[in-house]
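To start, the structure itself, in structure tokens.
Of the protein chains in this complex, all but one are displayed in their positions.
Chain naming follows the written order as A, B and C, and within any one chain the residues start at number 1.
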Amino acid sequence: MAINDQPVTFAVLGCGRIGRMHAGVLARDPRSKLVSVFDVNDAAATETAALLGVAKAANVDAVLSDPTISAVLIASPTDTHVDLIIAAARAGKAILCEKPIDLDMARVLACQEAIKPYDVTVMIGFNRRFDPSFRALRERVVKGEIGTLEQVIITSRDPAPPAPHFVKASGGMFRDMTIHDFDMARYLVGDIAEVHAFGGVLFDRMLGEMGDIDSAVISLRAKSGTLVQINNTRRCVYGYDQRLEVFGSGGMLIAGNQRETTVQSSTAGQTGASDPLLYSFIQRYTDAYAAEVGHFVDCLKNGATPLTNFADGVEALRVAEAAIESMKTGQTVRL
Amino acid sequence: MAINDQPVTFAVLGCGRIGRMHAGVLARDPRSKLVSVFDVNDAAATETAALLGVAKAANVDAVLSDPTISAVLIASPTDTHVDLIIAAARAGKAILCEKPIDLDMARVLACQEAIKPYDVTVMIGFNRRFDPSFRALRERVVKGEIGTLEQVIITSRDPAPPAPHFVKASGGMFRDMTIHDFDMARYLVGDIAEVHAFGGVLFDRMLGEMGDIDSAVISLRAKSGTLVQINNTRRCVYGYDQRLEVFGSGGMLIAGNQRETTVQSSTAGQTGASDPLLYSFIQRYTDAYAAEVGHFVDCLKNGATPLTNFADGVEALRVAEAAIESMKTGQTVRL
Amino acid sequence: MAINDQPVTFAVLGCGRIGRMHAGVLARDPRSKLVSVFDVNDAAATETAALLGVAKAANVDAVLSDPTISAVLIASPTDTHVDLIIAAARAGKAILCEKPIDLDMARVLACQEAIKPYDVTVMIGFNRRFDPSFRALRERVVKGEIGTLEQVIITSRDPAPPAPHFVKASGGMFRDMTIHDFDMARYLVGDIAEVHAFGGVLFDRMLGEMGDIDSAVISLRAKSGTLVQINNTRRCVYGYDQRLEVFGSGGMLIAGNQRETTVQSSTAGQTGASDPLLYSFIQRYTDAYAAEVGHFVDCLKNGATPLTNFADGVEALRVAEAAIESMKTGQTVRL
Partner (left out) sequence: MAINDQPVTFAVLGCGRIGRMHAGVLARDPRSKLVSVFDVNDAAATETAALLGVAKAANVDAVLSDPTISAVLIASPTDTHVDLIIAAARAGKAILCEKPIDLDMARVLACQEAIKPYDVTVMIGFNRRFDPSFRALRERVVKGEIGTLEQVIITSRDPAPPAPHFVKASGGMFRDMTIHDFDMARYLVGDIAEVHAFGGVLFDRMLGEMGDIDSAVISLRAKSGTLVQINNTRRCVYGYDQRLEVFGSGGMLIAGNQRETTVQSSTAGQTGASDPLLYSFIQRYTDAYAAEVGHFVDCLKNGATPLTNFADGVEALRVAEAAIESMKTGQTVRL
């Protein structure tokens, strides 16, 4: 049932910031064709449809019953993901869904069960696996360039805290933000055996009042024995700091940050100062988002296996929940 | 006569490597519309037209008499530029022409004279002025971040020598390759007063046998007094090395090179090793080529003044000819 | 009782690798005078004395009863430290003792009690506090350059595992090696409230058979709330990797590694490769060891307060013991 030479036809569900970004990627991708977009916020859908010259769907059913649409990209609020995944699977649509699948593990597992009967491709949007630098780093690890992998250090710092209404629906920093780092850890070291987390409210009282944290340091031990450290913060004045360091018997690889330009300045007080880091995740991961869609299209056209499947979404959430428990109990949590 | 909301309609003349690249840029640019392409090599034109889904023009006249085409992008062999510029100007088309305008100064000046009566926008493709890093560097110089500009060091190393047939038609390294650096010097320091050049055949006998050189070091003195050094080579094993260093009373700015990824490796023998530099100018200047077209479209739609006009093409060639003379005579040449 | 213009007179107890290094520092320091050295291994003492042109003491008593000696530098095996500190304090000598004070907390506290009556200067050799880069980093933190300190990342990787006989007497990696990082953490963030550690035997079976580990990741929470991560390994093929990263509300400071030269190489496969890191701690911390002695001399001559006093030795050991307990129990240990 390969779609072959024809572009893969898409609808985007959800026209918030990330939905619009994805819709733009699809509109520019020569192997994809964006047919329609939908959002319960009609203004958002109208604007996105107009901007990209595609149809605005009347509702989700109109999308799912449209035989010209092969695939849906789900970028709606997290609490709608499960229902949309199940409905789309029933409708025979291929699914690329933003992370996290849901904030509640029971619902996630029920969803996994519910879609089992339907032979559709499902991919979860862990975009960082598709970043060219992180991907190259992993390939070099797999090729053995640094021997046995012993330690991984993940630095992941958001430029600024989310808005209050977002925090409420986010499930907390570990489920919302660190889940990317948990997935990156799994991408590099495989299944996780033990989790420990310290979290704190160091600067953002609002986050604290809502029961969330703004800073964390996390230790993981993989089943393989490899040790992982993650450090997180919700506010980083010099930009969106995203680094990976892997250390092994044969050496170390580090993937660093991007900047707008390569210009470095030396003046009376200092030397070699570079631009701030890129600020927004959309700018930082431009190439990754395009490659993610490209990979999904490969899965549909050429039968490739999704690099980030439903089970990956489950497992990253499992690590996040273990981290939450560890933070509360002060104990190492075994998975 | 603004073209306003409609995309600017283009034909590309010349479907060699750089013509195809430009055609691709135009095809992806939402503010441009590529109507047709032409090449005397019919196979090249056919392939490019098919790839991009545009018309293949029967000949140049068909392009120039097509009222739906507003602008031509000239990427044909250098010795055809002058005739095409004149014909396009007569036909009232806006012109974006690859560098150099021609290898012969007399012909270039005659062309300048010939197109004077026609009120068309003419821009010369000195793509490097549009590189985000070089552009940011210049803007910071202009803003006074490093005070009075005193010295400029331009490193410009091609990854590999051109093919023999290309060398024959190239007019020599200074007119073909260094002309970019002469333009960059003018972009940064304004008009050039004095030129000295050492050239040599250090590794490529073929280039020597064809009367060309493979390596050069060049000194310029601007009318402002600013001193400039350019170093060139036709072969650089670690990639396409393109750097700018500007030094002034208040400090220094350096614009460095791009690499495929940010990964750095530390192993038993060494630390912090990065990827090779990007190899091809098309990859290295991807953003610059897109910005160049974008600027040209701005000129047509919004009446912006071309950053690289015909006179810039004349002056860069003038410096190149002075460098050739200096190399031959061993004297500083005054402009 | 200032010693003023006269150099401070020293004996060095212990002529192993680190004792010889210290003796050399004292011999070159214009404000110190090395009088004699002692080691139970007579050959080591003889060689060191001859090399530096100083006396070889017959025994410890001969040193402690020598009225021309003002200060002792204790670099003997760890299990001799407590007795030597007490004896030296009784003899009225100033004391600069290598870390750790002892492997047993009860003995350390008893020692602290025992020397209370004697008004002698006691300093513990946490050399890293005297490293120019780490020191400058801390001063900039204290001055508020990065606002409120929120996170500290300490990378500390030994080039190669210790010899078996050394491991036996070392008290394990946390007491022997990580104790430097615990002290550095305390230097930057003050007292530690909570400790969690994962340790593992990832590559050195010998270490595992002796009940020790070769790799660890450790999380600390300071009383101030600041979060700290330490990563350790006993083998690092590219050299002795010692880095500090501090992150706060106003930005980040990183102190990196030293290399033998500044030379960077770009060849066909890669660009910007630097030398391996310095391999030995003696070479890496040359300046720090000299500054440490310099500070101790300042304490004696000018009444400065030791930057690393006995209590610092106690507290670093306390964190090490908590890390050991956490590693065993899987629980966060509260101090």
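The definition used in the following text is that a residue touches a chain if its C-beta (ideal position, glycine included) is under 8 Å from a C-beta of that chain, and two chains touch if they have at least 3 such contacts.
Because the structure is predicted, anything quoted here is derived from the model rather than measured.
**Q** Taking the entire complex into account, which one of C:48, C:78, C:231 or C:257 touches the absent chain?
**A** C:257
**Q** Determine which one of B:51, B:86 or B:252 touches the chain that has been left out.
**A** B:252
**Q** Touching the hidden chain in the complete assembly: which of A:80, A:224, A:249 or A:267 does that?
**A** Of the listed residues, the one touching the omitted chain is A:267.
**Q** Under the stated touch rule, tell me which residues of subunit B contact the chain that is not displayed.
**A** Within subunit B, the residues that touch the unshown chain are 148, 150-151, 153, 155, 157, 194, 196, 198, 200, 202-203, 215-219, 221, 225-229, 231, 233, 235-238, 241, 247, 249-252, 330-332, 334.
**Q** With the missing chain put back, which residues of subunit A would touch it? List them for me.
**A** 237-239, 257, 259, 264-277
**Q** Of the residues in subunit C, which ones touch the absent chain?
**A** 28, 132-133, 136-137, 140, 145-146, 250-258, 260-268
Rule of thumb we're sticking to: only the chains that are shown with their structure count from here on.
**Q** So which chain ends up in the middle if you average the CA atoms?
**A** Of all chains shown, the one whose C-alpha centroid lies nearest the global centroid is A.
**Q** Would you kindly give the rotation angle relating subunit A to subunit C, two copies of one sequence, based on a CA superposition and rounded to a multiple of 5 degrees?
**A** The best-fit rotation has an angle of 180 degrees.
**Q** Is it true that over half of the residue numbers where subunit A touches subunit B are used by both copies, so same, or is it different?
**A** same
**Q** List the centre-to-centre spacing of subunit B and subunit C in whole Å, with centres computed as mean CA coordinates.
**A** 58
**Q** Using CA atom averages as chain centres, what separation in Å is found between subunit A and subunit C?
**A** So the centroids are 42 Å from each other.
**Q** Give me the residues of subunit A that touch two or more other chains.
**A** In subunit A, the residues touching two or more other chains are 250-252.
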